[in-house]
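Excluded from the complex is one protein chain; the other protein chains are retained at their positions.
By written order: A and B. Residues from 1 in each chain.
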Amino acid sequence: MTERERNWLLVAPAGAWLLVMLVLPLSVVLIFSFGERAPAGGWVPAFTLEQYANLPARLTAFQNTLTLAPLGTLAALIIAYPLAYQLAVRTDPKWKTILLVLVIVPFWTSILIRSYAWIFILGGQGLPALLGVFGFEGVRLIYTPFAVTVGIVYGYLPLMVFPIYVALDRLDKRLLEASSDLGARPLTTFLRVTLPMSISGIATGCMLVFILLMGEFLIPALLGGGKVFFVGNALVDLFLQSRNWAFGSAVAVMLILVMLVTVTIYMRLIARLSATREDVSIM
Amino acid sequence: MRIYSLFVYVFLYTPIAIIALFSFSAGRSASQFEGFSLKWYGRALNNPFVMEALGNSLLVAFVSATLASILGTLAAVGLQGIKGPARSLFDAIIYIAVMIPGIVIGIATLIALVTVFDVVNPWLASVWPEGREPPALSMGMPSLIAAHTMFTLALVVLIVRARLQGLEGALSEASADLYAPPMRTFRLITLPLIAPAILAGFLLSFTFSFDDFIIAFFVAGSETTLPIYIFSSIRRGVTPEVNAIGTMVMLASLVLLVIAQLILRRSDKS
């Protein structure tokens, strides 16, 4: 057996698996997207571009997703960065591991249960009642885009903290000392040394959270009260309510295309921002 | 800064605390505390559907993470020696596998398998010997395991390959020095070096599979995993039983983590 054959033999099982469970299903979705809805729901073969022509009917879902996904990612970044910085740079190594683990532990409770807890917290008897005590009457939080954003940030915060922590932890602390020894003010040190060195972590964290948000379904369903509609919710409704597999497939194809385009642009952007390209790639 | 971090931890733990608190409520409502009781823990542990869902979740997570770790590691090692368009194609597929939302994977797998089964089942029935019940393929545990393995396998490839790339130079030198045949090099040198990455891939895969709701929602057929059970309970109006389940799963994960830490420390010392 040549080395070449051996390499192919090693890759073959994984390749076959991906072919059957990824390439085949996606091809079916692509084929279905040119078909038509069966009268009682489901799919009948056809070749029509009607489903794609109908895509504007889900424009708002795409708009909502493309607004709240970047917004949620940004919010998670803003909340996560100082924490990651504190953990990586300012924390006694003795406590680092335990504090980091404490960030991940909530992740082990089902996202469903955690989101349900937010229904209670943001509902009329939770936070709004508390705010009422301080004189802010009639604040409505639950079933709003705000509630969805809180749920998103809460759900995905650890995914943001982790890569940034790793990037900052790798950073040579002597660089920071050198910078301040040379007379740089803390803000300058942060902007000129710390931030550029952690770009790779930021990029990875944002990418992870953004990808997950683009396909989000649960959090808007639970915390949006059926009013905050992501593409994921549109997809679930198309397959589980209107049973329009053809149109649902077209929406899925569109979602994949939008993701490919945004993620590619994003990677290019980050690559230009950062000095070394390999750092940025999630692969 | 410290105070800020404290706030983030409060943010992270308030919902958890509320979940845990209401798991001890004696009443039926998961949002009104009516006296301390452990009865919902007993309910959850004695409910065969909870136990079956938990068993299913553990089985799916274990089998798919194991399969993904083995297949993913083999592929990552094999890919080291493959260049050219084939390599680019494989990379692109891996990239797509990781990037595509779970909801699309779930829906695509469902309609693809349902379509395939619609073709295969009548064919099976026609070739099956007369007088015996022909088998009928349907969605269930195998389809769920296959879908989870697909996604997690891509994760393992990425993680192990990153580790291999870090080792590239050292590895080729070592094997050249040894004049060792490839299999032995792999077993004696590569494998121990990439073991942490494989373990990380396994754990990540397990966690992903155990917590996945959306793929299972579409692909699991009549089987119930723990997240599916919880989703159904939330619809029905949550009783503290769900809180008890969540609290127990979290505690179990914590205990496992502590044990893993202890084992790692011990092996570090020896």
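The rule is simple: a residue touches a chain if its C-beta (ideal position, glycine included) is under 8 Å from a C-beta of that chain, and two chains touch if they have at least 3 such contacts.
The rule is short, and it goes like this: contacts and distances are computed from a predicted model.
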"2-oxoacid:ferredoxin oxidoreductase subunit beta", "Fe-S cluster assembly ATPase SufC", "Spermidine/putrescine ABC transporter substrate-binding protein" or "Cytochrome c peroxidase" - which is the UniProt name of the missing chain: "Spermidine/putrescine ABC transporter substrate-binding protein"
Omitted-chain contact residue, chosen from B:94, B:110 or B:197: B:110
Residue in contact with the excluded chain [from B:2, B:132, B:235 or B:266]: B:235
Residue among B:54, B:139 or B:242 touching the omitted chain: B:139
Residue, one of A:142, A:176, A:197 or A:212, that touches the chain absent here: A:142
Residues of chain B (touch criterion as defined above) contacting the omitted chain: 31, 47-49, 110, 114, 117, 138-140, 221-224, 232, 235-237
Residues from chain A at the interface with the omitted partner, ascending: 37, 39-42, 57-58, 60-61, 64, 123-125, 140, 142-143, 225-227, 229, 233-234, 237-244
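In this text, only the chains that are shown with their structure count from here on.
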Contacting residues of chain B [partner chain A, same complex]: 1-2, 4-5, 8-9, 11-16, 18-19, 30-31, 71-72, 74-75, 77-82, 90-91, 93-105, 107-113, 115, 146-147, 149-150, 153-154, 157-158, 161-162, 182, 207, 211, 213-214, 218, 226-227, 230-231, 234, 238, 242-243, 245-247, 249-250, 253-254, 257
Contact footprint of chain B on chain A as seen in their complex: 3-4, 6-11, 13-15, 17-18, 20-26, 28-29, 32, 43, 79, 82-83, 85-87, 90, 101-103, 105-114, 116-118, 120-121, 123, 125, 154, 157, 211-212, 214-218, 222, 232, 235-236, 239, 245, 248-249, 252, 255-256, 259-260, 263, 282-283
